Every structure is written in C-alpha cells, then in structure tokens.
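In what follows, a structure is listed as structure tokens, so that the remarks can point back to it.
The complex appears here without one of its protein chains, the remainder shown in place.
Let's look at chain A:
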C-alpha cells in the first residue's frame, strides 16, 4: 500500500471555468521523499489541499495511508502533518505557545515526541519567547515544520516549504527532511526550485495541472533523449534569435549565462554546432556539450505537451 495515491484527480475552480488540476495520478511510496516540482500556478497547492482533505476533488480518487480523502477525512486529519505554503501559525503567539497548542490539540505533548523535533527545535529554542510573527523567514519555516511534526505523523505534506527562505536555510531544511525520512515518515514536498528536485527520491513534474513525468531525478535526467549543448556569445539575444530560427535546431532557450540547445538530428551534433558557428559568425562565441539538468528535462517535457 503506497503512503499516498492519486488516481485521475481533477479539480476546477469558479464553476469549472478554471482548471487547476487535470486527471493527475501518481503514488508516493512508504518512507519516500517525494517531490512535486512545478512553477507557480501549476496546481501543486490544489493537490496538497485535496490530499490533506481540506478540498474536495471534482473527479478521481485519492488515498492517504489507504484511507479515502473524501470518506475518511477525519482519520486522515489525525495521521498527517501539513504545512501550507503560506505561513499559517498564530503570529501573536510565541514559538513555544504555538508548539504547545498544536501538541495539545493533537492529544500529545512536546515531551512525548521531543526526539523527533529536537534537531529542528534546538535551532529555534533561543527564540521560544518571541512571537511567531517576528521570526525570520527560515525560523518561521522551522517552527511550522516542528508544529507539523509534533504528533509524529505518518505522512508529512510540505507545500513549498523553502519559498522565501535564504540559500543556507534552504540547504539546512532539506537536510532535516533527509533525517525525517530516516525516521520512516513519508514526505510529499512541493517546490518551484528545480535544483531541489535532485534531493528527492522521486519527483513528479507538473505544469498547468498536468503531470509531465514521474520518476527518480536520475532517470529523468538520463532519459533526456538528445545531446545537449550550451553556447554563448557577445550578443546573446542575437544568438538566441538566430539559433531559434535555424531549421537544424530543435529547441533553444536561455539557461543562466548560456543558451541550451538540441538538434533535430541527434546523430552528429558536434558537426552541426560547427556549422551553426560558421553560418552566423557570432563574436566571442564559445560552446560545449553539457549534462542535462532537471530543468532541461522540465522545459523539454513542457514543450512536448504544448504544441
């Protein structure tokens, strides 16, 4: 039995005019750290809300720990930990008051599950008398995680926990998730940051309410079908325009300081690359073959679904 399972879940808003999630299916295995990766507005939060039973799906079925999200919502609510995307603790209560409150309404105490949150709570303990609203972004997320964990949930739902958090705190946060995974908690986490995808066991790429692919990050990268080249020149924009209009080029997009491009004929790309250079003669041109990232896969999958 998977920890979380979705089968053809659809959800629309505003009486069917806005499609948020379109026939989404995937499973999260027990003890897995599963990432839901996609840009803002892709439907991540809707999926989280359906799974945490606060929103009803229009169609499809979903289970959490084998329990139906519609029928058994009361049991699910006891068993899962949920951290919404927006900071949702009581800003006027202090750190320790928030934690005590959530521990008590889950019929447990901080003491009982202290070992589970110890690593995280130690970092915010110096501020335990500070109102939650006055914490920094990273501290807030740590506190929210503590509150979501305090009842030792079977499944943890974290909706964009690292959005608005600095790079160091983000790294720390992911390390915490790895440790929680070792405790046997299944974790479903969403993020708009592609670089965090590789930290998950498996990921689902989502765009406009559609799942593009579900696999391990390694497989998604190695399934990238064509050799990928990175190129740059003095006039970056001209280069992008030229390459995009060239019939030999399959796709071309800006990626950091480089252009990433693939060719329609994957056979002898090195030769094609040289032909491009000779054809357009860009100044200060350099190119290299490069290893695809999750983001490259995402962009490729996205372009395939949007004709």
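Note that a contact is a pair of C-beta atoms (placed from the backbone, for glycine too) under 8 Å apart; a residue touches a chain by one contact, two chains touch by 3 or more; residues count from 1.
Operating definition for what follows: contacts and distances are computed from a predicted model.
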| item | value |
| --- | --- |
| Which of "Cobalt transport protein CbiN", "Putative ABC transporter permease protein", "Helix-turn-helix transcriptional regulator" or "Multicomponent Na+:H+ antiporter subunit C" matches, in UniProt, the chain that is not displayed | "Putative ABC transporter permease protein" |
| Residue among A:7, A:22, A:88 or A:128 that touches the chain left out of view | A:88 |
| Selected residue (touches chain absent from view) among A:77, A:130, A:181 or A:277 | A:77 |
| Where the missing chain touches chain A, by residue | 49, 52-56, 73-74, 77-78, 80, 82-84, 86-93, 97, 100-102, 104-107, 147 |
